[in-house]
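Every protein chain but one is kept in place in this view of the complex.
Moving on to chain A:
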Amino acid sequence: MTRKLTGAVSAFALLLSAASPVLAQDTTPIKLGVLEDQSGDFALATIGKVHAIQLAAEEINAAGGIDGRPLELVEYDTQSDNTRFQEFMRRVLQRDKVDAVFAGFSSASREAYRPIVNQFDGLAFYNNQYEGGVCDANMIVTGAVPEQQFSTLLPYMIEKFGPNVYTIAADYNFGQISAEWVRKIVEENGGKMVGEEFIPLGVSQFSQTIQNIQGAKPDFVVTLLVGTAQASYYEQAGAANVNLPMASSVNVGQGYEHKRFKAPSLKDMYVTVNYIEELDTPASKEFVEKFHAKFPNEPYINQEASNSYAAVYLYKQLVERAKSTDLAEIRKVIAAGDVCVEGPGGQMCIDPKSQHVSHTIHLAHVTADHSIEFPQKWDGIKPYWLGDAGCDLTKDDPSAQYTPSNPPPKS
């Protein structure tokens, strides 16, 4: 009898020990793919994003990781080249088998890699402000979108400077769709478009454009210029003494033009950002301090660095609450609608319908000596347009990009 009992106990012990790897805490690393442009035309605005992700990963690992699992970064330099995004997106999802990917600066590169994320049913974070409209369950967008940036900025500009608006925009999907948003919101607020020009990427000479703008006599100019070549506009417009207020969703917050150009070429530029390093709040100061402690030579901590940093913490919360890196489990947590983190610029909450993020929007005004003042801020601005227009990722996943003139089909 005793012998039998011992046998049973030892059998049970054996069973227990065999099962223990499952019961004990999983300590295999969580792999995060980082596909950002560390060289090429966009590197200036995106190297800070990589550093921000490294900073967040270091902090999280020092504090015990995500649910006890360390965070491991798998980084590739996408070289500001859309085909590199496709190549490396396949590589991180297929070969490196990462759990999530943080990828992309330009909208062209996002649209280049998005079908691949769909194909492998991966999870990608796009930590960049953009033209909005991506309704895709495989994507979480932490950057600000036009309804957050323009519905705050343009009414302010029209009231302050007058109704006549001239847009110059980079000639690709970002610029074209953003310009469409500007048209829509200017019209809704009683303004009038007096001109619009699309500039091919890489163009650096603006004499004629400057003259066209002067001829149309706008009250302010909306500049949606992208890349380092196009940024030459400000210097040239300043030299020609155009002297018109400017409004933008991309400048200052990404390419820190106010630091790179000699004052006063960016005088009276107004930008709506969800973060820039000049922001004078305790959270922002703490972030800048931590950033400079790790990267003392960082030229500027821009909006997308802040979004990337906060996105790592959003992902941490998602995985910890889902107790898994499985996309379906993570999306169940998102559907609860209360996933929020305190980012360096303010609170950021994921909207379950669009998987975009709400932001505190700060209006940044560049003064004559290129210092920044913040005349206004708007708390908790939601990325409402996709949800209102009919995108609901909790119900179905069209994996498409919509615009005001091409909204989701009404069901």
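To be clear about the criterion, contacts are C-beta pairs under 8 Å (C-beta built on N, C-alpha and C of every residue); 3 or more make two chains touch, one makes a residue touch a chain; residues count from 1.
Rule of thumb we're sticking to: contacts and distances are computed from a predicted model.
S.K.: Which protein name, taken from UniProt, belongs to the chain you can't see among "ABC-2 type transport system permease protein", "Amino acid/amide ABC transporter membrane protein 1, HAAT family", "Response regulator transcription factor" or "TIGR00659 family protein"?
M.R.: "Amino acid/amide ABC transporter membrane protein 1, HAAT family"
S.K.: Consider the whole complex, including the chain that is not shown, and state which of A:Ala231, A:Ala247 or A:Val271 touches that chain.
M.R.: A:Ala231
S.K.: From the list A:Ile30, A:Ala43 or A:Ile276, pick the residue that touches the absent chain.
M.R.: Answering carefully, the residue with contact to the hidden chain is A:Ala43.
S.K.: If the hidden chain were put back, which residues of chain A would touch it?
M.R.: Contact residues on chain A toward the absent chain are 39-41, 43-44, 47, 171, 197-200, 202-205, 207-209, 211-212, 214-215, 228-229, 231-232, 235-236, 238-243, 259-263, 265, 297, 299.
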